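All protein chains but one are shown in place.
This part shows chain A:
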């Protein structure tokens, strides 16, 4: 058996008094698309952000391709990873945010090439060639010189995906990548994600696009109040009879493409 891309082991996360994640156990298989769904505030973003090490877990551990994230275990003792060790582990993971988070003072090409130049220390020309190839992949080669403010939301999100892909991650995390977009712009982003899935990229996506989860997802995980209630193939998860909490949740999303499942 190959090691999973990500393995989440007994992870809990607490903000002050509130327990946001409760003892989560989950394995993300390589080359598959795992979708996280659940009501707002159920902890989906927090779980994803823990996988990206944007948040530290309160307890439990997360392994990226078998390697502990944030710590190193030796002779039964844990120590924190050094900044460069941490960067190496995290470099396997690319992150895409709901709000795109492009850097507004850089062009699309600048956004995608920045890390190649600053982190990978590539010469400018080489970095920009690679960045250009990524922009072409998301269909934005003709927008390379545009600043984020000159791009539509859908284009910005595609640039953000290209920026993450430029560093050759083996795992891509998406936190509601289409939630900030006008409905007519979600398609172009979902298509890029679909193409990525077809290439065999390991993906974890928090999404309210139930249609996407059902058609592209290999696994659908349902979070509720910090607990991973269940996870299974979309066929099983969405097949009747459904879990009462999922039923309740889907009712609120009927107009978001979930009606096809009814």
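Criterion: a residue touches a chain if its C-beta (ideal position, glycine included) is under 8 Å from a C-beta of that chain, and two chains touch if they have at least 3 such contacts; residues count from 1.
The rule is short, and it goes like this: contacts and distances are computed from a predicted model.
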| item | value |
| --- | --- |
| Which of "Cytochrome bo(3) ubiquinol oxidase subunit 4", "Polar amino acid transport system permease protein", "2-oxoisovalerate dehydrogenase" or "Pyruvate ferredoxin oxidoreductase alpha subunit" matches, in UniProt, the chain that is not displayed | "Polar amino acid transport system permease protein" |
| Residue of A:54, A:72, A:122 or A:229 touching the missing chain in the full complex | A:54 |
| Residue among A:99, A:179, A:233 or A:248 touching the omitted chain | A:99 |
| Which of A:12, A:91 or A:218 contacts the chain that the document leaves out | A:91 |
| Of A:19, A:133, A:167 or A:229, the residue in touch with the unshown chain | A:167 |
| For chain A, residues in touch with the removed chain | 52, 54, 83, 87, 90-91, 93-95, 97, 99, 101-105, 114-115, 118-119, 147, 149, 160, 163-164, 167 |
